[in-house]
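With one protein chain withheld, the remaining protein chains of the complex are depicted in position.
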Amino acid sequence: MVDKVLVFDPAVTDEQIQAWQHHLKLTNGRSTTRRLGPNPVLVVPAAPQGTAVSDQLPVPLREIALTGEIRLSDRSLRPEGTIVRIGPAIIGDGAVNVFAGPCAVETWEQLIATATAVAQCGVIGLRGGAFKPRTSPYSFQGLQWAGLDLLAKARERTGLPVLTEVVEPDHVGRVAATADALQIGARNMQNFSLLTAAGKSGKPVVLKRGFGATIDETLGAAEYLLNQGNDQVIICERGIRTFENATRFTLDLSAVAVFKQRSHLPVMVDPSHAAGIPALIEPLSLAAAAVGADALLIDVHVRPEQALCDGKQAMLPRDFATLMGKLEVLAMGAGRKMGSVPQPDVEELMAQNPV
Amino acid sequence: MVDKVLVFDPAVTDEQIQAWQHHLKLTNGRSTTRRLGPNPVLVVPAAPQGTAVSDQLPVPLREIALTGEIRLSDRSLRPEGTIVRIGPAIIGDGAVNVFAGPCAVETWEQLIATATAVAQCGVIGLRGGAFKPRTSPYSFQGLQWAGLDLLAKARERTGLPVLTEVVEPDHVGRVAATADALQIGARNMQNFSLLTAAGKSGKPVVLKRGFGATIDETLGAAEYLLNQGNDQVIICERGIRTFENATRFTLDLSAVAVFKQRSHLPVMVDPSHAAGIPALIEPLSLAAAAVGADALLIDVHVRPEQALCDGKQAMLPRDFATLMGKLEVLAMGAGRKMGSVPQPDVEELMAQNPV
Amino acid sequence: MVDKVLVFDPAVTDEQIQAWQHHLKLTNGRSTTRRLGPNPVLVVPAAPQGTAVSDQLPVPLREIALTGEIRLSDRSLRPEGTIVRIGPAIIGDGAVNVFAGPCAVETWEQLIATATAVAQCGVIGLRGGAFKPRTSPYSFQGLQWAGLDLLAKARERTGLPVLTEVVEPDHVGRVAATADALQIGARNMQNFSLLTAAGKSGKPVVLKRGFGATIDETLGAAEYLLNQGNDQVIICERGIRTFENATRFTLDLSAVAVFKQRSHLPVMVDPSHAAGIPALIEPLSLAAAAVGADALLIDVHVRPEQALCDGKQAMLPRDFATLMGKLEVLAMGAGRKMGSVPQPDVEELMAQNPV
Partner (left out) sequence: MVDKVLVFDPAVTDEQIQAWQHHLKLTNGRSTTRRLGPNPVLVVPAAPQGTAVSDQLPVPLREIALTGEIRLSDRSLRPEGTIVRIGPAIIGDGAVNVFAGPCAVETWEQLIATATAVAQCGVIGLRGGAFKPRTSPYSFQGLQWAGLDLLAKARERTGLPVLTEVVEPDHVGRVAATADALQIGARNMQNFSLLTAAGKSGKPVVLKRGFGATIDETLGAAEYLLNQGNDQVIICERGIRTFENATRFTLDLSAVAVFKQRSHLPVMVDPSHAAGIPALIEPLSLAAAAVGADALLIDVHVRPEQALCDGKQAMLPRDFATLMGKLEVLAMGAGRKMGSVPQPDVEELMAQNPV
C-alpha cells in the first residue's frame, strides 16, 4: 500500500489541516494527522490520479509517496536534516559534537572531577548514568535519584547540559524534569512503553541501537518516539553482537552512513561501549566523525581503575584531551567545525573543583 | 569472591534462619536471606576454615560455594531440577509438554477454533498474545485487554491454562489476575523493571531469550525473577540473530542443553518464531525434545493466511496433529511421556465450537 | 532465466542424449549435458510453448523448471534422495549412521585403540585426520602421509571404511587411492580447485559447511562437486560463527532440515567440532538424528587429555557407547534403524588390540 505524506509549514493552523482533510476525503480517502516537531503532517492514501490540489489551502512544503509503513523518520520528509537542541547545544547542523563523562555517577568527587576535565576539553554535554540497567541483579545499579541530583549540580558548575539514561516509563516525568536529554539504552530499544513515554515527554531523546537490532528495527523504534510528535531524536550506534571477540561489540560504522541516508535524524556514535578498550576509542572516534556522525558519546573517568561500572573501557582525561585535538583537526579537514556551548569561567571552575 | 549458599528445607522457620545468621556472624560475616521458591536460602561469605556447623540448628539441605555473582538459578542449588506448575500443567518432571495457539488473539472465532483444535491434539496449555510488541508503531498491537478476556473465555471452554505476554510493569497485576503464566518477550528480556514486577507477582513466568542475548545474560535475567523469591521460571530458547537468513533466526539447540546443565529451571523451545517457516517446525520440535527441552511453544492458526501477525510461520491444525503424534513416539523412545492436563469432554467441545 | 532440466534413466545412451539435443535445438535452443551420478541430465532453455516431446526418444524420468542457476543438488531432480556408498556403508537410505574416531591420527596405538572401541559400538566408518589445516603454522599439522598409512592399517583390522580430510588439489589422487571417502574441511569449503579435484576423483565426498558460509553457499559448493559428474556427496553441518561463546560454534540444526528439503544429498552433523564440549555431544547427537540427519561425525579419543589437536572436545569411549545406545532407541522411535557394516570378529579384534 502506498501512502502520501504531506508536510506543512509550522505556521499552518489546525483549521487549515482539517480543511485539507475534508478536501482530500473524496479523492484520496481518510487521512490522519501527525506532527514532525513543529511541522503538521498529513498521511493520506495515495490516489491513482494524484492528490488533488486546492487554491485556497496552504501548499505543502513537501509531498512524498511512501510504500509500506509510514516512516516519520524518512529522510525525504526533511531532506535538510533535523536539528536537535539539548540545552544550549545544537546537534545536526554539520558540526562534530562530543558528550563525555563517566559511565555511572558514583560520587560527587568523581563526577565533578570528570565533568570539569571534559568541560575544559570542549565537550558540549555531560553524560553520566544514575540508573544503570545491569545484566545481574547483584551488580551496582547506580545511585539512582541521588545520582540525578549530582548531575544537576554538575551542570550548574560546568554549564554542560546533562544526558542520562531512563529505564522505566514511570521514571520519565521525574528524569525529564531534571535532565536536558533522555537516553534510551540498547537493552531498552524495543521497550515500547518506555519509548512512548519518552516520546510524550517532549525532551530530546538519544536512542541507542540494540546490540541485536537491525538498522530497520532501530528506525522502527525511532518511529515510536516520532509518532508522539517528538522530533528531537538522535540515533546512537554503539556496536552490534558478532562472532569477533577482540572487541566487546563490533562498531557498525556503515550503519551510521545508512542512518544518515535513510533518516533525517542526527546520528551519534558511542565508541566506548562498542570497543570496551580505551586504546581503540581514539581511532574509532576519528572514524565516526569521518563517516559522518553528528556526535560522539565517550566514557571518561578520572580513575578508571576504581570505576564501579565499565571502568575498563573509560578514557583518561589526558588521552581524551589528545583525542579532542585530533577531532578538531579532522573536522576542519572535512569542512566541519566542533560544536560548542557557552564556556563557564575556566579559572573559577578550576579553583572550585581542582582535579 | 566466593560465597556460600545454604539451601534449607521448606519447613525451616524464619526464626531458625535468623538463628543461623546470628551463628554465622563471627565465623563468616553478614549473611543475606533469599528464597528459592519454598526453600529458605542463606548467602554468606565463605570462611577460610569452612562454615561452622551447629547442633541446635536445622542442617541445610545443601551447601554450595559459588564464585562471582550468586546465581539462584545455578543447578547445584537444586540438582533434581525445578517443577513449574501452570494451572493444572506440570513442567519439569521429565515429560514433553506442548503449549500451542495463535501468535496473536484476533477474534473469538479464530481463538476458539484454534484452541479447540490444539486441545484435541493433547497440548497442556494455550498460548495467545493479547499485547503484541511490534517493531513498528503502525502494526497491529494486539486486542490488548479485550484479548485477555477472550483468552480467559477460551480457557473456560477448553480447560487449557493460558500463557500470555506482558509488556509493561504496570500491566503485571492485571494480566497476572487472569493468565495462568506470564511470558516475557525476547525484546523485553532485559527490561529489568518488568522482570522485577513479574517476579513479584508470584505467577509462573516464561522468560524468552533475547535474540541478541548470550546464555549467560539470559540466566542473569532469570536471576532478576528468582531474586524476588519466585522460582516458577521457565527459560525459552527462540532463536538468535546470525548471518544465516534461510531461517528468521537460528535456533540454538545447544543452548537448551547448556541451560539444562547450568540451571535447575525447565527449558522451553519456540521453533515457530525461530524458523519463521511452517515446514521446519516439525523437525525442529522433534530435535528440541531430543536435546532435552521440557516444553515446546508452537504457533498454530486455523487460517494462517488471514493472520494479523506472523501468520506465515503458523502451522495448520492438521500438520500440528501429525507433529504431536511423532513427538509422542519420540518421547516414548527416550523413556519420556507427553505431559497432559485434564481433558474436557471432546464431543461437547466439538458441538460447541465446530472448526 | 528459466531452464529446463531433463533427468534420464541410467540406461539411456549418449547417442540418445545427442538425439534429444538435436530434437530440442529448434524449440528450446542449445542444451548442455551433465550427469547426476548414473543419470544423464540435459539442461535446456525453457521454451514458451513447453518442451517438445518425441515418440522415438526415451522419456525423461523427470522434467524440472529451475529459475536462476541450475542446481544439480536441487531435491526436485531426485525427490527420493541420493544414496552415498562409502566402502560397505550406505548413507541416505533412512538409517542413522555414525562415523567416529580421533580428530587427528597421532600414533598407531592411539588410532587402533580408538578405532577398536568405536567399532565395538557399531559405527559404520572411521574418521581420522592425517592432514590437519591449523590456524597457526606452528601447531601440529598431522602425521600426513604416514597418518594415511595408519588409517589404511586400521581399516584392515576393524573393517571400517576410512573418511579423511584432503587439503590440497595435488593430494587428491593419492588420498583417494587410500581413503574410502574424502572430507573437505570447513576452511576449504570454497576452495574451488580442491572441490573440482575432489569431484573429479569420483570418490564419495563429505563437504563441511564453512563456519561463515550460508546454506545457499554450501549448496553452491556442493554444485562444484556435482558438476564433475560426482553425485556421491554428503553435506556436513558443523556449526556456524555467532556471538554466543558458551559453545565454540553454534550448531545450526535448522540448516539440516533446510538441506534435506532443498537438496537430495544426505546430510551429516558434526556435534564435536560445533560444541567443543564433550558434555554436549550426546544431546546434540540425539537432536541431530531427530531433526533428520543421515549421519553423525563424532570425535572419540581414548585419552583426550593427551590429544595433540582438539582433544578437549573428544568423547571418551564409554560415553560414546552410552550415546550409541540412546541413538538406537531414538532411531527406533522414529521408525529408523542404525546403519551398520559387516562386523569383524570382536573377540579376535580385542585379542589383537586390547584397549
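Note that the chains are named A, B and C in the order they appear, and that numbering of residues resets to 1 at the start of each chain.
Heads up, the rule we're going with is that contacts are C-beta pairs under 8 Å (C-beta built on N, C-alpha and C of every residue); 3 or more make two chains touch, one makes a residue touch a chain.
Please read all numbers here as calculations on a predicted model, not as lab measurements.
K.L.:
Identify the residue among C:Pro169, C:Gly229 or C:Pro344 that touches the chain left out of the display.
P.N.:
Only one of C:Pro169, C:Gly229 or C:Pro344 touches the chain omitted from view, namely C:Pro169.
K.L.:
Return the single residue from B:Arg241, B:Lys260, B:His301 or B:Lys326 that touches the missing chain.
P.N.:
Here the residue in touch with the unshown chain is B:Arg241.
K.L.:
Looking at the full complex, which residue from C:Pro133, C:Gly229 or C:Pro344 touches the chain that isn't shown here?
P.N.:
In the complete complex, the chain left out is touched by residue C:Pro133.
K.L.:
Just the residue numbers, please: which parts of chain C touch the chain that's not shown?
P.N.:
Contact residues on chain C toward the absent chain are 69-70, 133-139, 167-170, 187-188, 190-194, 210-213, 216-217, 220-221, 223-224, 227, 240-241.
K.L.:
Touching the hidden chain in the full complex, which residues of chain B are there? Just list them.
P.N.:
241-243, 245
K.L.:
Applying the definition given at the start, please give the residues of chain A touching the unseen chain.
P.N.:
212, 214-216, 240-247, 250-258, 260-261, 274-275, 279-280, 283-284, 286-292, 326, 329-330, 332-335
What we mean here is this: only the chains that are shown with their structure count from here on.
K.L.:
If you count the C-beta pairs in contact for each pair of chains, which pair comes out on top?
P.N.:
Greatest number of C-beta pairs in contact occurs for B-C.
K.L.:
Taking all residue numbers at the chain B to chain C contact, is the shared part over half or under half, that is, same or different?
P.N.:
Chain B vs chain C: same; shared/all numbers exceeds half.
K.L.:
I'd like the most central chain, judged by C-alpha centroids against the all-protein C-alpha centroid.
P.N.:
The most central chain here turns out to be B.
K.L.:
As a quick test, compute the distance in whole Å between the mean CA positions of chain B and chain C.
P.N.:
Each chain's C-alpha centroid was found; their separation is 38 Å.
K.L.:
Tell me, which residues of chain C touch at least two other chains?
P.N.:
Answer for chain C, listing residues that touch two or more other chains: 241-243, 245.
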